[in-house]
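Only one protein chain is missing from this complex, and each of the others stays in its spot.
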Amino acid sequence: MYWTGFTPDEAREILVNKDKSKRDKRMELAEAIDIFVKDGYNIGIAGFVNSRQPVAAIHEIIRQGKKDLTLSFQSAGLAVEYLAGAMALDPTRCSIKRLEFAYWAHESFGISPLFRYLAESGKVELEDWSNFNMSARFKAGAMGIPFIPCRSPLGSDVMQANRSKIMECPFTGDPVALLPAAHPHVAVIHVQEADIYGNCKIKGPLFTCPEIAMAAGYTILTCERIVDHERIINDPNRVNIPFFAVDAVVEVPFGAYPGNCHSHYYFDERHIKELQAAGEAFRKGDRKPLENYYTHYIYEVKNTAEFLSKIPYKQLQHIQQIEIRDFRLIHSVSRSDNGANAKSPAMLHRQLSSGR
Amino acid sequence: MYWTGFTPDEAREILVNKDKSKRDKRMELAEAIDIFVKDGYNIGIAGFVNSRQPVAAIHEIIRQGKKDLTLSFQSAGLAVEYLAGAMALDPTRCSIKRLEFAYWAHESFGISPLFRYLAESGKVELEDWSNFNMSARFKAGAMGIPFIPCRSPLGSDVMQANRSKIMECPFTGDPVALLPAAHPHVAVIHVQEADIYGNCKIKGPLFTCPEIAMAAGYTILTCERIVDHERIINDPNRVNIPFFAVDAVVEVPFGAYPGNCHSHYYFDERHIKELQAAGEAFRKGDRKPLENYYTHYIYEVKNTAEFLSKIPYKQLQHIQQIEIRDFRLIHSVSRSDNGANAKSPAMLHRQLSSGR
Amino acid sequence: MEILDTYADDFSPQEMIVVAGARLLENNKVVFAGTGLPMVAITLAQLTHAPGIIPVFEAGAVGPRLTRGLPLSVGDSRTTSKAMYLQGLNSAFELAQRGFCDYGFIGGAEIDVYGNLNSTMIGDFPALYQSPKVRLPGSGGASDMAASCERTIIIMVHEKRRFKEKLSYLTSPGFLDGSPGARKRAGLVGKGPYRVITTRAVLGFDNETRRMKLLATMPGETVQSVQENTGFDLLVDDNVYQFEPPSREEIRLVRDEIDPEGYFIKKIIK
Partner (left out) sequence: MEILDTYADDFSPQEMIVVAGARLLENNKVVFAGTGLPMVAITLAQLTHAPGIIPVFEAGAVGPRLTRGLPLSVGDSRTTSKAMYLQGLNSAFELAQRGFCDYGFIGGAEIDVYGNLNSTMIGDFPALYQSPKVRLPGSGGASDMAASCERTIIIMVHEKRRFKEKLSYLTSPGFLDGSPGARKRAGLVGKGPYRVITTRAVLGFDNETRRMKLLATMPGETVQSVQENTGFDLLVDDNVYQFEPPSREEIRLVRDEIDPEGYFIKKIIK
């Protein structure tokens, strides 16, 4: 068995020797990436598909030109797409070596042209898992156990493509899959609110963010806003990641843009499609649109604020409004929203005999 | 390997065949115990030592005279003490057959005389685990896996006293302990707030309550108060047990009395000591005080409301006030409560060379 | 009971799939929904005969009602509206692994006669795993739902190249090799695939052989046309029937209320 991040023993030693005190961990994004992200590292990428992905941190990783990265995640879209594009344009500047993952695409926004490009040309090592597998691997890491039992990927070809093992359960006699813990060298995570110590509160689905933070050797936390410590601990049951699992706290409003950040902004479809189209053009042989995209939005800007200043303000305002004002209500649902007692048209109420 | 609750396959089948709809599950406590608690059952006892233990539900189990129970818990005090007392007085009326547990005593209120009586006279089967072991066993049950790896109880005699097994980790080569999942037939849990469907919100430490609820075949939830569904789902990230893991919802104010229920009431020391003293007298040969206690507080009353009406109102008010008004502040801490920056007397600040 | 003007005049194969998916869902069941058409079908079911359906989304939301609009992702903000429980991926999949999820509602790029799915790669596996002919997005949560939900409902585009004798790669287990007890022997639980809903048919599985069986043809299709577009021999149910077309109201809900922007259901250009 080989370990692609820290081994369980190494991951523990790092924590044992770490200053775990409650101290101000605020820093600039560039500084955090410079200190904690090294060439050859295994990076745990938080978020899920295009929601709450650590996009700002990834842009900075691209600007700093980190190489030979292993990316560990369950399902990702934008964060990995940006890294893939940087590698596609110039692999000597920024590169992915290996993927441990379950899904790379954009759901309703389509497949990932740059993943297809990298994978089909054999430019990255692949290790396929399922969403539960990767989430459970991070969970095992967070729990301090070297592996975790799981039902999936039993019966599938995934078992031939990755490091999981089958054992006979000593209690039931049935086969069970064992997944090795994942301890990325560093985790990059974007959340809504954190205090200066790193205690943070996640709104909406947690994805696998707490587990990734606890499993990783080091954790960079970007957040929409830094809030008072007292506000965070007002309801300690709602703190999702404790301060001592965090090494850097960076306030980055719109840090998941153009993705979705629950309670702050919805997807910027227009911008995501712009990136997608540039990637698709690249896959078909025209590198110009992707070069232009990277020059304009990533390499020519110093930080996220400068990136955002290139986006029309109305577009930013629009995605905040969709998110906050809920204006795309499904009216029938809203009207009849009485849970199990909702009334619906009588005709449709009848038991449809067909198809049963 | 033998299973003392449901086997993993049985536990799954029960859920598969259960009506998991969102429906009104309110019932009387006596009805809930009658339907879901059977002689010979393995009961998952929630709470921790004397905090948020399901005391009211246990009183009703005693009144209904359930027998040959297996009790599964990490650390318990009052709930199990009450069952032990009932068995000590008349084992044909109510009895414990077996314990799977980590700790049975009352912390600052002392040891458990009735546990000593039952254990030292060989009247109950013992299976010792640690707090983490029992919590992890419930967690494995909740996760739907047949076992979970854990570091403890490696190296200890606990391994000879229970069903854990050691295996060589196929990834690290190091020994690791495997704990079998626990699936109690029924869980009894007391929380602060629930809606009529069973969605509930726990305040303060969660103990192992969510895991026990999800692991058990059936779950009886008592709560301080039933609140509006809209209030519970106002912050769905704060829902600790989802409705479909709950079979009965019973509103029982003071349902953990004389124990502590976070945000509602602190311990009633006086009453706990009354029970303790009666138990201690029993262990030393005088059964009268314990008989009187049970007659007066449990057998002669119909329900929790009648039990509470035998407690002086001032005592109930007192424990609410301690809990809610925080009047026993430690003043030095409060004064200097600036976290790591707190100032303390210079003399004591110096590095004490002795003892290092 | 039915009158002819109940039915919609025009509808796309995708719309037919969504309507069929919705109709298959029983009220008050827990349905673990994959992205795309399953989300549309669940919403349609909630709006029609099954308001009590409890959706579970893998990113963490349990029991939402999609009052904020159709989610564009199983992890986006819209999945959380009126949710009753909201944790993360581990929590959602653990619910399924524990037995809380009656149905998993998934798709794939390829399917075989035993309902196994491929959503990983097209090409020679394992030889060319590291440089496949076509690289697909990967399992996501589909294989987890297939492994742990009590039953699965599968949605497919019905083309011969997708209904294959042999998959390039088995991502999501169905009845595996179809032998008796194959799932149990592999360590899986649950009863396996229940229905396959396609652009041409509704299919089930034979109880004895676990091979795919044609139950109903979609409007405009015949037993023969379905078989011609399938890369393996289909069993045909004795009572094979024409599936009831979408009603006007079903189509109206899909087009006007659920997916007015056409994220998942492409508009028909008239």
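Note that the chains are named A, B and C in the order they appear, and that numbering of residues resets to 1 at the start of each chain.
We adopt the following convention: a contact is a pair of C-beta atoms (placed from the backbone, for glycine too) under 8 Å apart; a residue touches a chain by one contact, two chains touch by 3 or more.
Remember, predicted model here, so these are calculated numbers, not experimental data.
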Chains on display which the left-out chain touches in the complete complex: A, B
Contacting the left-out chain in the complete assembly, out of B:41, B:82, B:103 or B:197: B:103
Residue among B:16, B:35, B:111 or B:298 touching the omitted chain: B:111
Touching residue (missing chain; options A:76, A:239, A:272 or A:322): A:239
Option from A:119, A:142 or A:319 whose C-beta touches the chain left out: A:142
Residues of chain A (touch criterion as defined above) contacting the omitted chain: 9, 11-16, 19-22, 141-145, 197, 199, 214, 232-233, 236-237, 239, 242-245
Positions on chain B where the hidden chain makes contact: 48-51, 74-75, 101-105, 107-109, 111-112, 115-116, 119-122, 125-126, 128-133, 135-136, 139, 150-158, 160-161, 166, 174-177, 204-211, 260, 262-263, 266-267, 323, 326, 328-334, 336-342, 344-345, 347-352, 354-356
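Just so it is clear, only the chains that are shown with their structure count from here on.
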Centrality ranking, top chain (CA atoms only): A
Most distant chain from chain B, judged by the mean position of its C-alpha atoms: C
Geometric centre distance via CA averages, chain C-chain B, whole Å: 42
Rounded Å distance, chain A centre to chain C centre (Cα mean): 26
Distance between chain centroids, defined by C-alpha means - chain A, chain B (Å): 37
Multi-chain contact sites of chain C, meaning residues that touch two or more partners: 27-28, 52, 61, 80, 82, 86-87, 97, 148, 189
Contacts with two or more other chains, residues of chain B listed in rising order: 9, 21-22, 144-145, 237
